[in-house]
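Every protein chain of the complex appears in place save one, which is left out.
Coming up: chain A.
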Amino acid sequence: FKLGLDAAPRFIGFINVDLQTDAMLQVDISDALSERDKVKFTVHTKSTLPNFKQNEFSVVRQHEEFIWLHDSFVENEEYAGYIIPPAPPRPDFDASREKLQKLGEGEGSMTKEEFTKMKQELEAEYLAIFKKTVAMHEVFLCRVAAHPVLRKDLNFHVFLEYNQDLSVRGKNKKEKLEDFFKNVVKSADGVLVAGVKDVDDFFEHEKTFLLEYHNRVKDASAKSDRMIRSHKNAADDINRIASSLYTLGTQDSTDLCKFFLKVSELFEKTRKIEARIAADEDLKLADLLKYYLRESQAAKDLLYRRSRALVDYENANKALDKARAKNRDVLQAETSQQLCCHKFEKISESAKQELIDFKTRRVAAFRKNLVELAELELKHAKGNLQLLQGCLGILKGNT
């Protein structure tokens, strides 16, 4: 089952706010293909940067290659002072694919109309998930391209330009386990370090804010998902009600047959609107919250890295004092201390700007999406109202 993308969607949560461009670099996903068990993204680049061979070119990339790029940023010490744009989530069509398969198996047990209807709905669902995953991958690239330092990264350029497979295999079990322990250590560290009060007011405030904010966004994201799922369930019920009313309308011998058919027609239309409401809420609200869940985590990671650097710096100071006291390996201790100091100050400086940019981006994204959410809710409510009133007018006129 192959699906092509007709138009590249623009991601909801990302606004290119603060772009210091010395040269133009524009990245987007111009096409995407969903095959049996993988998605192939066509990454399209337009650039005036001198290090690219051409001004415009495209390559095909898969999800694992995006992850490789993201991880290479995280592991790069040079980037310790930046918020690393969160990696896009893995494309997950399993549920949707399973439903389509079940539908195929059950084709014999339902009428042709029912089958066609359900197939259309499942295909629409598949397409929606597909569009979302493309958007998520695109915003990751856009964020990198917009970052004054990351956009210059060599791996990034290779990712954009090298038109062969990057041969990035997925992590094997051992590597995954290593990652797991690394993360455990990091968060244990994080907890430890988070407890130390920062001298710098700005960072102390950011730490308090981010810790609470991240948890609240997580909760809001989960609750919005549940709310939207209930909405979808209700829309599905209305769909079944419309079908039942249609059957009743065709069977009835009284005045009611026309009545039932009219109401069935109405519910067919309103349930499409209800399904659209759920989809729009998913796009403008749920996705927004999910994205800022990931971004706030990335911001927290930055703070932990800074705290780590601070601890290293303080330890280096203590080591220097000790060395001076014993008058042993003083030069070595001095060099080490200077390195740690430099590292810490570098991180602090860029982290401050990153966190300010994060706030600006966040406010702009929420504004855009909340406005669009309200506008869409209004549009759909008005649409529903018009349908209902129209139908009522006809029904009352006839009785």
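By our rule, contacts are C-beta pairs under 8 Å (C-beta built on N, C-alpha and C of every residue); 3 or more make two chains touch, one makes a residue touch a chain; residues count from 1.
Rule of thumb we're sticking to: contacts and distances are computed from a predicted model.
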Protein name, per the UniProt record, of whichever chain is missing from view ("Sorting nexin-2", "Serine palmitoyltransferase 1", "Auxin-responsive protein" or "Pyruvate dehydrogenase E1 component subunit alpha"): "Sorting nexin-2"
Omitted-chain contact residue, chosen from A:116, A:233 or A:338: A:233
Selected from A:245, A:275, A:302 or A:320 as touching the chain missing from the view: A:245
Which residue of A:102, A:342 or A:367 touches the chain not shown here: A:367
Residue among A:35, A:92 or A:219 that touches the chain left out of view: A:219
For chain A, residues in touch with the removed chain: 205, 209, 212-213, 216-217, 219-220, 223-224, 226-227, 229-231, 233-234, 237-238, 240-241, 244-245, 247-248, 251-256, 259, 263, 266, 270, 359, 362-363, 366-367, 370-371, 373-375, 377-378, 381-382, 384-385, 388-389, 391-392, 395-396, 399
